[in-house]
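Sharing a structure, written as structure tokens. Questions coming.
The complex is shown incomplete by one protein chain, all other protein chains being positioned as in the whole.
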Amino acid sequence: MISAFISTGIIFLIVGILLMNSWNAITDVGWRLFTLKWNVANEEYGILSMLYGSFMVTLCALVIALPLGLLTAIFVSEVLPGRYRFYAKSLLELLAGIPSIIYGLLGVAFLSVWIGHLFDLQSGRTILSAGILLASMILPTIITLSDDALQNVPDKYREAANGLGLTKYEVFRSALLPIAKADIIGACLLALGRALGETMAVMLVIGGIDKIPTPFFNILLPGQTITSKLGREIAETAFGSDHFSAMIFMGMILLFVVLILTFVAQHCFNPEQRLYE
Amino acid sequence: MSRELVNKCFVLAAWGAVGISCLILVSMISVITWNGLGAINLGFLFTEARNFGMSGGILYQIIGTLLIVAVAALICLPLALGTAISKSEYLKNRRMRKLCTALIYGLNGIPSVIFGVFGLIFFVNILGTGISWFVGSIILAIMILPTVVLATYQSINSIPKIYRESALTLGLNKWQVILHVVLPQGIGGSITGLLIGLARAVGETAPIMFIATAFSGVDIPGSPFEPVATLPTHILALAQQATAGQALQNAWGASLVLLTLVTLFSVTALFSRMKLRTISQR
Partner (left out) sequence: MAGSTTVLPVVSRAAEQFKARHPDIQIIVNAGGSGVGINQLGEGKIAIGMASRDITREEIEKFPNTTFVTHAIGRDAVVPVVSSEIYAAGIHALTLRQIGQIYKGEISNWREVDGPDRDILVIDKEKSRGTRHVFMAAVLGDKAAEAPGADLVLGSNNEEQTAVVQSDAAIGMLSNAWLNDDVKGLSIILSDGTMVEPTLAHIVDGTFPITRALLLITNGTPGGNVKTFIDFILSAAGQAIVKESGYVSIVQ
């Protein structure tokens, strides 16, 4: 029983500690936390650039991975002959398990160089590079979960639709999608959460500039995310200082966003919502 | 557009997506394997890193990784078993159960760097343990806890009621029922979950990079309060030297070894899932 308490209590402990440590930042720096300049020597702790960076990188990743992943899932679920399913699923699980640091290595050694040459940039360390890397990371997850969602729709719906003479696309759109929608949305939210929280791959290819690129939608410039900043600077931050508090505050924002996403996603997956049972 | 045309586009798009996905994913694995094989030989695996990893091998990194992960498993397993058993046997109120589940899922979603920061504040600073591999194990155990709890809970849940009822009619009390009926059936699921969790833990960098690892000078730690060297952090250090030839090669070699470990755990988990199914599922 104690173990149950520990397990569930830990999450409160984590949140609590983060909150305590960001307190300094909230009281001393206050609303100035939401400015653009991050300069520790001048005691400026504007975290907006980092928030923006995290947001943009995740957006890029989703724009690439969602369509790609969904279509692939449809393929695996509806088009692929049954006997290959086992191999496909196992392969996907394997790919989902590749450690993030290896993605980072691939990014630094290959991807950022290619992007640099492709767009004739000064440096391939850009928001787009981080986005592509993240997209590769969440792709297996999206495929697997969406495929599960589609598989959960009982065959009788497919048979009925086929019996009516609908094409594959129409079967999907009118019979499968409405039912699988909740699960697919849940899958996307989980992928979003994972992309937001990813540190290693992003840290190596993002370029580390604490600024919002000009113009703001230019993803071919370096930037900074919450995770990358935390990963790089936390070790040199004196514990208890305003600098530390500001960093923890940033982390807390990230934590809350991810937690909200996770809880909403779980709600989507809630089996009691399923209409066909 | 005619229905047929729409359908054709759709199927084409699906094939295209599969093609691109496969291309991305397969090329990644081949790049790692191809480059990594070049770096690996027996010497690499069994000598220590020298000169920032520019020369020498990764012996202590492998040992460090295995150590942290093994101890994390030891910490995690009893905790997870306890949680899952409590949840299924003791928590009868549905709302409590849902709350519990929600919290566990929440724990699962927390970004790895937040775990690292938490470990830094709580263990290194507040509890004053300094940089210690044991703390790293604890953090990793917390990270994979949800996975193991979920897997255990699922396998416990699939034990048909009749087992428990028969045991109770035989006169066993609740604790004995747990010990003799639930536990043996549930342990299969938790082992599977543990292996899946370990596959993830072995590759994690962010949680342990500020609280448990050092770059050089480390061999087998003598006490729980010393740092250790691990494969992921080593790869990180080498990745920052991505143009120095030998360092990069060693990075690939280390990556391949890491990937092999992850695959080993994953494949074992797969087998375990098939073999250790509870009686009811066979």
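A and B are the chain letters, set down in written order, and residue numbers restart from 1 in every chain.
Methods note: contacts are C-beta pairs under 8 Å (C-beta built on N, C-alpha and C of every residue); 3 or more make two chains touch, one makes a residue touch a chain.
The model shown is predicted, which means the values in this text are computed figures rather than measured ones.
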For the chain omitted from this view, which of the shown chains does it touch?
-> A, B
Among the options A:51, A:108 or A:212, the absent chain makes contact with A:108
If the hidden chain were put back, which of B:33, B:240 or B:263 would touch it?
-> B:240
Among A:46, A:97 or A:124, the residue in touch with the chain that has been omitted | A:124
Missing-chain contacts mapped onto subunit A = 39-42, 108, 112-113, 116, 122-125, 207-210, 221-222, 224, 232-233, 235-239, 241
Touching residues on subunit B - with respect to the absent chain | 50-52, 124-125, 130-131, 214-219, 222, 226-227, 237, 240-244
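Please note the rule applied: only the chains that are shown with their structure count from here on.
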Whole-Å gap separating subunit A and subunit B, where each centre is the average of the chain's CA atoms | 19
Of all residues in subunit B, those that touch subunit A in their complex = 3-4, 6-7, 9-11, 13-18, 20-21, 24-25, 28-29, 31-32, 78-83, 86-87, 90-91, 99-118, 120-122, 125-126, 142, 145, 149, 199-200, 202-206, 209-210, 232, 235-236, 238-240, 242, 248, 251-252, 255, 258-259, 262-263, 266, 270
Over in the complex, which subunit A residues touch subunit B? Could you list them?
-> 1-4, 6-8, 10-11, 13-14, 17-18, 21, 67-72, 74-76, 78-79, 90-91, 93-95, 97-106, 108-110, 136, 139-140, 143, 167-170, 172, 190, 193-194, 196-200, 204, 227, 230-231, 234-235, 239, 247-248, 251, 254-255, 258-259, 261-263, 266
